[in-house]
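Structure in structure tokens, see below.
One chain of protein is taken out of this complex; the other chains stay put.
Right after this comes chain A.
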Amino acid sequence: MGKLKRVFMYLFLSIAAIVSVFPFLWMIVSSTNRSVDVTQGKLLPGPYLFENLSKAFETIDIVPALLNSAQISITTTVLALLIASLAGYGFEIFRSKTKDTVFSILLISMMIPFAALMVPLYRMFGTISQTMPIIGIDTISSVILPTVTTAFLIFFFRQSTKMFPKDMLEAGRIDGLSELGVFFRIYVPTMKTTYAAAAIITFMSSWNNYLWPLVVLQSPVKRTIPLLISNLGSSYSPDYGVIMTVILIATLPTAIVFFLMQKHFVAGMTGSVK
């Protein structure tokens, strides 16, 4: 009886795995086929990967878009981790009633959808552009600044800090470390897994961010990779083979980041929920 149950369980899990992996597989297979094969639903790999690749690199500005995305994502991730972890640490270690209220307000801001903030935000950057074009509309800074830290990330760090052994901080203080010293030399090294998880989350959402860069970036040279992909599908007769190849290239960095930090990621996520 137990064996039968196991068989069913594995059957169910296999189906679920196939369903969730299929789009990814389909993307990889399609990148090796011509557009006609893709539209006809061919499921077997073809010999056209290199043709698609050369077409993609010849006709589409992938490299500049990748560099733009990398610059934005890495800067956002570094800044977001620094700011959010300092904030989360502060909220938890130096707790007071007022700070808890501020924190609740911060959490409420998580519930406002970005679409509602977009127009006022755009207006704000429009005004900033007149005095400080360096961080105004159509600059990389204008993409980074609104996402430089999120309420979720602060919440994430605060929850993780709850399990941090506070005696260690005391020990550091007694040994003569300054408050910032305590943070950077004791807290940061101990919370590596949390940082890894947060880095993956931030990097991925920044890499895939579409709506805000779309409205705020105007010059083609500043385009990020999701904007580039969106354009590829815009024609009346798109080349699906090439599009899939570009998407494949675009997913590689997030995949690499994820696999590099996977071990820490799982530990960090479960740690924060505990």
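Here is the rule we use: a contact is a pair of C-beta atoms (placed from the backbone, for glycine too) under 8 Å apart; a residue touches a chain by one contact, two chains touch by 3 or more; residues count from 1.
Rule of thumb we're sticking to: contacts and distances are computed from a predicted model.
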{"item": "Missing subunit (named according to UniProt) among the choices \"Extracellular solute-binding protein\", \"Sulfite reductase\", \"Cell division protein FtsQ\" or \"Acetoin utilization protein AcuC\"", "value": "\"Extracellular solute-binding protein\""}
{"item": "Hidden partner chain, touching residue among A:141, A:159, A:208 or A:251", "value": "A:141"}
{"item": "Chain A residues that touch the omitted chain in the full complex", "value": "36, 38-41, 71, 74-75, 78-79, 82, 118-120, 122-123, 126-127, 129-130, 133-142, 144, 178, 180-181, 184-185, 211, 214-216, 218-222, 227, 230-231, 233-238, 240"}
